[in-house]
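Take a look at the structure set out below.
A single protein chain has been omitted; all remaining protein chains appear in their positions.
Here is subunit A:
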């Protein structure tokens, strides 16, 4: 199934708070030898709506010290990515590769703050999100004015939001809302051309490859998390 309603009461599992999240099952290679309930590091990169996991897999070798998490709301797709990661890990005779990527089923629009602490993330990816064309459904889009404040909360100062889509209308929507948000500033084309993640994102994901085959356009926009302004009394 291609879509999932982000507003409905899915039988989702999510921690009561970031403190209560047990990450050890997702990243067995990073478990603290002194405390098997804890990891040696925290998730710092999130791919929201990770789909079939192409971006996770391609990012993994470039960020060996970062934990990368894919979040996906569709059950079957999440299961597929899980199997994919297990298969990739088992192929490495040293048991080192692909230990830094994980996937979980979740509704990022509702529960991002249950998983991540304030300023925990350095990068958030939104790759080929559901365009929700109808005006009535715009609130279901992954980028909205009000949700951006929640992404800004979990994103560290200087952290980056990456967006890519083949739908011009959605691209313009995301750019508009991110530009209008006081906690984000767009990064220029020069920056985009030099950034490793942009080139991975452009070519990695299954959606991206499909667009490539169909010779479609891909629109990219990246934004930096600005420091909080001085608090007005």
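Simple rule for what comes next: a residue touches a chain if its C-beta (ideal position, glycine included) is under 8 Å from a C-beta of that chain, and two chains touch if they have at least 3 such contacts; residues count from 1.
In the analysis below, contacts and distances are computed from a predicted model.
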Protein name, per the UniProt record, of whichever chain is missing from view ("Geranylgeranyl transferase type-2 subunit alpha", "Proteasome subunit beta", "Large ribosomal subunit protein mL38" or "Related to tRNA (Guanine-N(7)-)-methyltransferase subunit TRM82"): "Related to tRNA (Guanine-N(7)-)-methyltransferase subunit TRM82"
Per the touch definition above, residue among A:36, A:93 or A:229 touching the missing chain: A:229
Can you say which of A:38, A:62, A:96 or A:118 touches the chain missing from this structure? A:118
Filtering A:40, A:147 or A:220 for touch with the omitted chain leaves A:147
Across the whole complex, the chain not displayed is touched by subunit A residues 6-11, 16-17, 19, 75, 107, 109-111, 113-114, 118, 139, 144-150, 152-153, 181-183, 228-229, 231-233
